[in-house]
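Missing here: one protein chain of the complex. Every other protein chain is in place.
Our next item is subunit A:
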Amino acid sequence: MSDHPSTYTPKSGIEKWLDARLPILRLAYDSFVDYPTPKNLNYWWTFGGILSLCLGIQIISGIVLAMHYVPHIDHAFDSLERIRRDVNGGWLIQFVHSNGASMFFFAVYIHMFRGLYYGSYKAPREVLWLLGCVIYFLMIATAFMGYVLPWGQMSYYGAVVITNLIGAIPLVGPSILTWLQGGFSVDQATLNRFFSLHYLLPFVIAGVVVLHVWALHVVGQNNPTGVEIKSKEDTVPFTPYATVKDAAAMILFLMLFSVFVFFMPDALGHADNYVKANPLQTPAHIVPEWYMLPFYAILRAIPDKLIGVIAMFAAIAVIFALPWLDTSKVKSMRYRPVMRWFFVLFVITCCLLGWCGGQLPEDLVFSLGTDDHGNAIGLKVVLLSQILTAYYFAFFLIIMPWIGLKEEPLPVPASISEAVLANHAKH
């Protein structure tokens, strides 16, 4: 925290010499050793560390893959197969990278839902939240472009569908689309620039992560009570307390990661992406990766293309506005008896939107028998998507501001240590 004085004392001569010139060890010590951490953090708080691990894994495995990958429409698919077959350990690096993207999103969604539940976006953490949203947006862009690189059927048609969304913009849309694709269709120029940007963006993400951690260390971590740190009693030093807990959680996370990499490396992908891109043969069912499905469902829920595109981007944009949409005086939903039910419903909505994104819009969620012509009737996926989309936006734009004003919060503990002691008394 900003008001926490540095306690770093350089011991050896070389440390003193360095500290007087570039106090980098002091910065590291103050940030990751002596940094006061609320002592009541639960396991949901370990996902920040897990996400840094994910970014590191993606960057390192990605740099190695780029040494063998060929960004050419005639060779990209085969170069990936060569990595899997002939590069020493290539199969491992490639599966770590492709599954790593899914793991990264899994962790970031938990991290975001945690922030949402415990009010980690509320003053004084608005900038921290905004930086997190920027990271998430950059992650989506990076993952999308990365998925195009294997140049399989889903890569190609994913790129076609998503870049064509830009074409929906009136007047200038088609021109921007041509500019983005580098031609009149998704082709060599598109693949080359996606590769370039896919290599660049992770380092931009790393830069924003530094700002995110900086902002975190200025305002201090939130905690499950949502009550700010009041005294030294409320905190423990980051090392060893948070480090050892983060390490345990990271290992558990790596076990989940390993289950996918070693035993079901293609479970999260799509079989069509093992077929080389063929611009003349559209797959029966174009779907994005699972982590984009909720937004894809929102896009398809709206019949008008332009409004659908606007809704999809608005679904991400509204997350940025969250700090100013929540009117509640209490941070943590632990003390918000009404709001937390809307939160549970929101999480379910996001999961169901993801499910809808993977179905065909005209498919039935459930059947209610048949009509006179023998066609099945029932709840169509597109209608369910519309209902869920309505709730998604209502949650941010109506429920957040309204419940915050109306709700009677439960009594909030005076301090973190009081909450911890009260918890002890219960057990």
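Going forward, a contact is a pair of C-beta atoms (placed from the backbone, for glycine too) under 8 Å apart; a residue touches a chain by one contact, two chains touch by 3 or more; residues count from 1.
Simple rule for what comes next: contacts and distances are computed from a predicted model.
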Options "L-lactate dehydrogenase complex protein LldE", "Dipeptide ABC transporter ATP-binding protein", "Cytochrome c1" or "Beta-ketoacyl-ACP synthase": UniProt name of the undisplayed chain: "Cytochrome c1"
Options A:Met67, A:Met255, A:Leu405 or A:Ala425, residue touching the unrepresented chain: A:Met255
Contacting the left-out chain in the complete assembly, out of A:Gly183, A:Gly207, A:Pro240 or A:Pro303: A:Pro240
Hidden-chain contact residue, picked from the options A:Ile24, A:Val344 or A:Ala414: A:Val344
Chain not shown: contacting residue from A:Asp19, A:Asp78, A:Asp187 or A:Glu418: A:Asp78
Touching residues on subunit A - with respect to the absent chain: 39-40, 42-44, 78, 81, 84-85, 91-92, 95, 117, 224, 236, 240-241, 244-245, 247-248, 251-252, 254-255, 258-259, 261-263, 265-266, 271-272, 274-275, 284-285, 334, 340, 343-344, 347-348, 351-352, 354-355, 358-360, 362-363, 374-376, 420
